[in-house]
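Left out: one protein chain. Kept in place: all the others.
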Amino acid sequence: MSAVLKVSGMSHWFGGLKAVSNFDFEVPEGAIYGLIGPNGSGKTTTFNLITGIYKPTEGKIEFSGGDITGAKPYRIVRKGVARTFQNLRIFGSMSVLDNVRVARQYKPVSTLLASTLRLPSFKAEERQRKAEALRLLDVLHLADRAKEQAKNLPYGELRRLEIARALATEPKLLLLDEPAAGMNPKEVQDLMALIARVRDEFKVTVFLIEHHMKFVMGLCERIKVLDFGETIAEGKPEAVAKDPRVLEAYLGKKGGH
Amino acid sequence: MKIPRTPWLLVVAAGFWAVVQLLRLVGFNDYYLFIANLSLVYVILAVSLNLINGIIGQFSLGHMGFAAVGAYVSGSITTLIYKLSPNVAAHYPGFVLALVAGGVAAALVGVAIGFPTLRLKGDYLAIVTLGFGEIIRTIFNNIDAVGGPRGLLGIPKFSTFTVILAFALITVAVIRNIAESAHGRNMIAIRENELAADLVGIDTTGYKVKVFALGAFFAGVGGGLYAHLLQIAHPTQFGFIYSVQVLIMVYAGGVGSLTGSVLAAFALTILTQVLKSFLSWLKAVTDLPIGGDWYMVVYALLLILIMLYRTEGLMGTREAKLMVIPEEDEK
Partner (left out) sequence: MGSIFNLQQVVNGLQLGSIYALIALGYTMVYGIVRLINFAHGDFFMIGAYAAYGAFFLFNAVLGGSGLPMAGIALVLAMAASGGVALLTNRLAYKPLRYKPKLSSLITAIGVSMLIEYLFSAIPFIGPSFRAFPDILPSRPIQIGPNATISTHALIDIGVAAVLMIGLTVLVRHTALGKAMRAVSQDKDAAKLMGIDVEKVIAWTFLIGGSFAGAAGLLAGMTYPRIFPFMGILPGLKAFIAAVLGGIGNIPGAVLGAYIMGVAETFATAYNSLLGEGIAFAILIVVLLVRPRGILGEKSADKI
């Protein structure tokens, strides 16, 4: 099974603080893997490093066999890596449809000139892009919201919108940063089913960060646990859940103080 | 058969042209024509600034620096060719080329400035663009070949109402077409959340530089038209306070609304002239030392009040119906 994502020996310092330490991980094609750990353990930083927001101080990141270490974020996205954010980063004043449309923009796009003169090639492209975006919204149950301003959407739908937008870039690897944050149990269930469906229908590999234990245990095939930037456990969900180091990281030292 | 959509922009512009020409026939004062011309020049400046500040959300405070480049470059070209042959009408093609040359020069300056500085955020970008605007002005102030502190004099009066209106129409149409396209959406995405825009594959730096250059180009054209209207290009015309004046127009109309910029450019240009006239009348009537600078006080108060009470200005980010190009399936 080929690895879609391969991270080797990645470490990152912010000044004197070691945020991520010796991160080694492989995610095979079609898998759903998870990254968990207490707050501040370096999970989002890991995502930021993979997507090129920071250039890692040490280590190598490979995507589908190619080296993407420290490349510019927009280039990494165009290669096929997409992500959502812990704190929603929606384009608030744009419509739901436009939020998704924008993510398809770099596919063969008319030059500035063709857009200005509104040549037929430009118009044809706009039509196609719009149809594709609507189809995507449909899968994520947001089609009826297409014309609404994004900032008016309720929280749960905004999270779905971010996923729709990420999918619009036609990724091979989807990084989800706390997709279930702030959701009630029913929404969490639906999201789990949605992500599994997305993985099957869109043929993406999923790597996600979450705090919601049921979500992670129920959905992920393999989990990596971080604490203070270090990997303290890795393996199948059941094994990780019982690992004493993991329990200690989350609950603190038990027994004598 | 598909009925073509009405090109509203062209209709309005043509209508405006016809109205003014008619008024001229019945004795429209040349002063009013000057106000119309000046308003149109400010339309070009305000709309091009709105592209940078409003559409793609980069806070630039040196817009008049670009106008200065356009003014001096086009002015230098035309004063040269005018010396060779004073037949004004024969010079119109040359005039248009000179304006474009001024615009291109300004665009190049925009790229040179934009490339290293557009990665700075908000406050810092504002200060740097302010600084560059002043540097450009200082440079022209010190080049004796274009008049130095005395300014470039004797620029032929090539800016007629028709020419200025035509360029204003082109400016608005081009910027509107770009704003209402996939490119425009990308720019708005960059404005709304630059990091997220990066992470959906948009080359944010590339866009920022290109938009900066485009805005600079039109500012340069506007500057050129201005210089050929007043027949002079002088360093003091392009100082920071005049960049702020254009900024106030953009904010009054609604930053992000091209319609707003057009309306505000007209409204504020007319208001300024009215205020100036009122002040000189007041001074003549009361014999008090009333300075002309009071109109600037009004501008400043307007800006403060907009910021405190109505940040979205007149139009917010909305556009008038006739400015918007409807989507393919909404015709």
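Labels A and B are assigned to the chains in the order they are written; within every chain, residues are numbered from 1.
The working rule: a residue touches a chain if its C-beta (ideal position, glycine included) is under 8 Å from a C-beta of that chain, and two chains touch if they have at least 3 such contacts.
Model, not experiment: these values are computed from the prediction.
Engineer: For the chain not shown, which residue from B:L153, B:L301 or B:L322 touches it across the whole complex?
Structural biologist: B:L301
Engineer: So one chain is hidden, and I want to know which residue out of B:N37, B:S60, B:T117 or B:T317 touches that hidden chain in the complete assembly.
Structural biologist: Only one listed residue reaches the unshown chain, and that is B:T117.
Engineer: Contacts of chain B with the missing chain: which residues?
Structural biologist: 59, 61, 116-117, 120, 122-124, 126-128, 130-132, 134-135, 138, 142, 195, 240-241, 244, 247, 251, 288-291, 293-294, 296-297, 299-301, 303-304, 307-308, 311
By our rule, only the chains that are shown with their structure count from here on.
Engineer: Flag every residue of chain B that touches chain A in the complex, lowest number first.
Structural biologist: The contact residues of chain B facing chain A are 174, 177-178, 181-183, 185-186, 188-189, 192-193, 195-204, 210, 317, 325, 327-329.
Engineer: Using the touch definition up top, name the residues of chain A that touch chain B in the complex.
Structural biologist: Against chain B, chain A makes touches at 51, 53, 72-74, 77-78, 82-83, 85, 89-94, 98, 101-103, 105-106, 109-110, 112, 115-118, 122-123, 125-127, 129-130, 165-166, 168-169.
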